[in-house]
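One structure coming up, written as structure tokens, with questions to follow.
All protein chains but one are shown in place.
A and B label the chains in the order they appear, each numbered from 1.
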Amino acid sequence: MPNGDVMSAYLSGEEVKRHGKFYFMAKRFCRNKAAVVALTFIILLILGAVFCDYLTPYDYAEQNLAEAKQLPSAAHIFGTDDFGRDIFTRILRGARVSLLVSLMGVLMSTAAALVLGSIAGYYGGKADNLIMRFMDILISIPGLLLSMTVSAALGTGMVKTAIAMAIPGVAQLTRQLRSSIMMLKDSEYIEAAKAFGGSDIHILWNHVLPNCLSPLIVQFTLSLGSSIMCISGLSFLGLGVQPPTPEWGNMVAAGQDYLRTYPHMVIFPGLAVMCAMLAFNLLGDGLRDALDPRMKQ
Amino acid sequence: MANNAQLEVKNLKKYFPVPAGSLHAVDGVSFSIEAGKTLGVVGESGCGKSTLGRAVLGLNEATDGQVIFEGKDITHARGNAKKDMKKEMQIIFQDPYSSLDSRMNVQQLISEPLKINKITHGKEETEKKVKELMDIVGLASRFRLSYPHELDGGRRQRIGIARALSVEPKFIVCDEPVSALDVSIQAQILNLMMDLQEERGLTYIFITHNLSVVKHISDEIMVMYSGTMAEKCSCDELFENPLHPYTKGLLSAIPIPSIHVERNRIHMEGEVTSPINPKPGCRFASRCPYASEKCYSEMPETREVKAGHFVACHNLEAM
Partner (left out) sequence: MSLLEIKNLEIRFNTDAGVVHAVNGINLTIEEGESFGLVGETGAGKTTTALAILNLLQSPPAEIVSGEIIYKGQDILKMSKNKLREIRGEEISMIFQDPMTSLNPVMTIGEQIMEAVKYHSGKSAADAQLRMLEMLEKVRIPAERSYDYPHQFSGGMKQRVVIAEALAANPALLLADEPTTALDVTIQAQVLDMISSLQKENKTAMLLITHDLGVVAETCKRAAIMYAGEIVEIGTVEQIFDSTAHPYTKGLFNSIPSLDKKTDRLMPIRGLMPDPMDLPKGCKFAPRCPYADESCINECPPLKDLGEGHYCKCHHADKGAPLYFPDEKGNELAYEHGLPVSNPGNDFLGKGDGPNGK
């Protein structure tokens, strides 16, 4: 489109210098209202998870059978569960587990993907073939099923659940990284670095990976959302985080017996999962538009 | 002439495997350059001139032939020999937009080769050297922390030149260094490159498709056509007395910014033949007005028709 070319020719230079790259990124991000709302929600959720012990007067584990199964009220805004525990407190506390485990899981899969994707994308050839065929196998197994299998084999607990989460995520991230690297590795500045005698590690670390960062950040954010979903799924099935540690999935599981009589016990944790996942997806979309404005068209 | 040559290239070939067979990007090119001189390499897109430059530097390893730099065969240099060679021989790229990592600022860009080759040690020394290099290529030090996208094409190309100079090479392959620039900026960069050559005794291989630029900067010119050398001679000789029919056509096709030049354009019909699995014979035969049967069956030998004037054509006498 000639129009676009004209514009980009004008937009470089002084104006960008005056404000810096970050200014334009933030500006583009703020234009996406949904993403701003999502980011606010996530920040609130994180704050709530960190300070949950101070935010509500109730303890997440202490049972109080006198107040069991109460509907939402001024004292318990989300009501109480079958043991009389405040659901709001438990959701905040559950966020701590969900966020932490999904962050650990996604960090693990990203680390693995960085190594595998770099080797596959940068060196290509046999290593690429081997790694990518393995990833094809991973991707052909449904994610939740794979996580369940790994989780069942490893047992329960936060770190083990995180590992179970990480494995299906590796394939997606590796593919993404590999394709970004393959696009980058023929660019002239990589060739320039080679002409100066730069080693492969130097080139990968200084030129290739920093330039793959934006798609990686987006994918990272989106993965956080889907792994929250996955943890809840595992916990719901009794595989992930074990009671009494509250987790949104096991809260739903605990509440399902009372679905007809006390639906709030299922609705609120369910809503929490939905909102968290939606927020991360919206944030991911917003980041993509902000980091790479060309993708929007 | 081979005695005092700094760089000697013998029968260099670079083939790329493609699905349809083999792409003969460079097919048996030989030449030599004396220290401190400029060899211009001209040709149309796809004639293999960039591949030739990269093959000389070992960025694309040659399929066959030899590259001899200061008496050492560097065609298949490995390890330390390769690293040493890269300090002696550098490259300036065509596109100052894509040959600089957009995430690095000027300081980082220029210090990168210094750090890789351990030329400077410590932050202070590196910064001093960067400032010195910026001074040499005419970049104001206030741009030290600017990013490439904030600068215009001319300044970006100055960064590229500073990077190439940072390792203090003797020999630089300039791959279309001014083609992406507007004429007024192009002239600034050409002047800079010529000054640097004079000051530092650099040897250039100057690759371009722009004949007026190549005439301005070169001592000798090599005309390439579809991976082969058509003609090579001194700059003046080429423009006064071109012998190869392709050179003649090429010279007549340049639009001259003057309204008084009466010219007889030699029309070259058709297009460049594909360099994938080429047929034997002269590559230019299908477009050549003088082509005879021999041209289609036999690749012409490169002949020295005059001292320093090399031509590869069967029909010189007939023309």
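Definition applied: a contact is a pair of C-beta atoms (placed from the backbone, for glycine too) under 8 Å apart; a residue touches a chain by one contact, two chains touch by 3 or more.
Just so it is clear, the structure is predicted and the values come from calculations on it, not from any experiment.
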{"item": "Per the touch definition above, residue among B:A35, B:I119 or B:L190 touching the missing chain", "value": "B:L190"}
{"item": "Among B:K14, B:K37, B:R54 or B:R158, the residue in touch with the chain that has been omitted", "value": "B:R158"}
{"item": "Which residue of B:E61, B:D135 or B:E168 touches the chain not shown here", "value": "B:D135"}
{"item": "Among B:N11, B:S102 or B:S212, residue touching the chain not depicted", "value": "B:S212"}
{"item": "Positions on chain B where the hidden chain makes contact", "value": "44-45, 131, 134-135, 137-141, 143, 152, 154-155, 158, 182-188, 190-192, 194-195, 209, 211-213, 215-217, 236, 239, 249-250, 252-259, 261, 265, 267-269, 271-272"}
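Just so we're on the same page, only the chains that are shown with their structure count from here on.
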{"item": "Interface residues, chain A side, partner chain B - complex", "value": "12-14, 16-17, 21, 187-189, 191-199, 202, 206-207, 210-211"}
{"item": "Residue numbers on chain B that touch chain A, as the complex places them", "value": "57, 59, 82-83, 86-87, 90-91, 93-95, 98-103, 112-113, 116-117, 146-147, 149-152, 160, 163, 167"}
